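The following block contains the structure, expressed as structure tokens.
Only one protein chain is missing from this complex, and each of the others stays in its spot.
The chains carry the letters A, B and C, assigned in the order they are written, with residues numbered from 1 in each.
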């Protein structure tokens, strides 16, 4: 049994930071050695600095750790998980990469960079090899690896299965997103009580672009964006965790995409071998529910420990080809769990 | 001042029945003379028979009325408002029409009949003349007039404005519907707490068909269904009142449908004259909100006393032409208020 | 018809400020001439400066008013309604009182001052005469008049009726308070979704003290605190508006306080004449509900336009004498509506 790999968490007191701390409790490969946060928290015990908002109790290992500043000196580790706000991530993440650390980031700052992998290992584990290019381009001894926006996550995984089988051409997607996606304090209770907020700033642009990179082909060190058109509406609903997306898709092979075939394709979807047996690999990658009213956030978000993508209501679309509903846990598969899965892939591919 | 027209309410104890009672309090033309409900309630005072679920207090006039059976003999009136369940409405409504009463129904039983008007007076007041045909066909001295499904309502009103101006070809619609749409007791609290239900039985079929009849042309005593393709996903969210729909539309005149023009078209939409000055006429018919995050159910559902359709977030759609969000109060404009508006049109058109 | 009295609102953009603006729309005596708020908002139109959070639409009169600073010079009026935070109120309110304005304040800063009336006109209208003393003591040409904490409000009104009839000795009170009581943004949605917060900072002290002043006797220019013991637990629940209190009371005249007598006493409670016919006088002051499960916030908070105190579940207490449940609309009777009612009393008592 090898010694555990030291990891740090940047932005450890926020809602995604808390999820990192929870998911890394008893991780078989990683050991948390530093919790970094803003000046307000530095020097305090983690349990004092943090307003814990997860249902699960705070893990014991974190309680007495002293919060350190988010600097290269203070947060030394092999892998750094970033739950930083985008503007701060933009400044800090390259410093860690330059200092030799592998930054697995949940921030959006570098997702669009040509040499930064935007990863869902189930579907595009090969994109991780962009880091070789990245190291050359930017003179990093470490690297930056990103996971997508939480709403893109489940949708893109489902689309990958359909794209492999039938070719996806167009996608309409309307999201009903959970409160935890907005961080803490995030949405004011008076804004969402007995209400829906029909917009999430900056989200639609991400959902219309990120899947195209993830479904694109890596060729000669570059990713060709997938030739798929997206139209997204994003909304916020009064749910704690779990993003639901209603999707309608047009496929290249119209004729073959009957509902039964599509269900089978989704149910049987299997990741490439390199992503299949990692500690955080979803089991199954996609679960297909057959009930008329599933998936539902409260009942299905913890499927496969929150790493599984749950799909239901697959049916013919009167305009395009297929309609379905997809659910993904936004702070597990769609945030902290995704970053950890990416880190595991880096380790297993010897890219640390 | 003419003497008021006597009206009855069938299904008076349910959630839509309650809304009828509330909206008919102090109506300038109508006087409620009979409240009919199922055997369980017959013979009791209305205030005893009913579990009142509206925010507004029960009107005084209703409290001591004795609930009568939903029969032609017991519920004598010129106009009968039906908040009956569909199977019961199917049996009972023709009996009232045969007995000379004008049935203004919120049930779906007869919406698809060729000679039954499916009315939103703002947009298709002329369809009311189907009742002449209906009386001949069915030997009614009264008639049956229907209002659409609550989710179709706001969407179709917005589409009418766009259709007149640009020609609507295709519509994607995803609804986030309120709890009151399911009646009482309706949705169990454990099913919707911290949750979304991504299906409403039978609803998508209605949303994909009803607008085509309402947007159709009346010609020679028949309605030609509008040649528009619809794809609908319907979901239930934890909101008391107010159905929200995210819509993407393809238009015939792509080029002209820029956002500013579309906003102006929607804002300036005016009903035909016959529907404009009735007591329940919405003022305005459509309100366009310019904020980035409106309409919202809690804040906007009572616009124009719950009769106005509120539209916001009008923007380009990357696949079709326009995207927008539309909100309508489901038990006012989308149910009881709509039926009352229909009844007013019958009166003003001398069709009682 | 006399010309309207000019009034100003301090803290006009916040949640209580919004309620002032809504309730003063079409007020028969008062005309809003100034809306004051913090620097962030000054110079903007009210409709642009404000994130409106009430169900009712923003009144037209306010939309284009330009927000002014909360200074004596900028917010000139006869009456000034204060929805300021306590620390700011502490500084600013005396300036307005010195400048000759009558400050009707919802802040807690001066509630405990010996010469400042803490008013619920239904029950202690005579306490308003403290302002004569106050003017002498503090050299004010105007004055400061306060209304109590929103949770104390309904409870104290119900207690007054019981105290007059039976003498109240001890009170246990547990509140279930609405979100709007915490202002905006106030409570984070992640803190209250699927949750209760079993504490509200500083609230229990207020509920244990304020009723004693309001139920005290004014004698010789001083108020003798009522000799009643209070024990309070205060909690926050996921309700938009309406504070509910479960109360158990011990009475001096144990024997007479049977449930029927107490119900009658509460139902028939009538304010002193000076408080009875003002524009905001609650009608009725107390409504007694006889159903087993009322009052409820959503169904009963708007009783008497939100000014009525609603009491239900009056029953024997196994330890003390009586138990009951009391509901009051926290931002109407318990805040802005209460301040306006106080201002009306000042006018009718010629104390401006």
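Simple rule for what comes next: contacts are C-beta pairs under 8 Å (C-beta built on N, C-alpha and C of every residue); 3 or more make two chains touch, one makes a residue touch a chain.
Predicted model, so just to flag it, every value in this text is computed and none were measured.
Within the complete assembly, C:244 is the residue of C:21, C:244 or C:262 that touches the hidden chain.
Contact with the chain not shown here comes from a single listed residue; of B:79, B:97 or B:192, that residue is B:192. Taking the complete complex into account, residues 170, 172, 174, 176, 193-199, 201, 208, 229-231, 233, 235, 237-240, 244, 246, 248, 292-299, 312-313, 317-320, 323, 325 of subunit C touch the chain not shown. In the full complex, subunit A touches the hidden chain at residues 52-57, 193-194, 240, 298-299, 302-303.
On the side of subunit B, the interface with the absent chain consists of residues 15, 53, 179-180, 184-194, 238-240, using the contact rule stated above.
Here is the rule we go by: only the chains that are shown with their structure count from here on.
For the pair subunit B and subunit C, the fraction of shared interface numbers is greater than half, so the two copies use mostly the same residues to meet. Subunit A and subunit C have Cα centroids separated by 48 Å. For subunit B, the set of residues touching two or more other chains reads 193-194, 240, 298-299.
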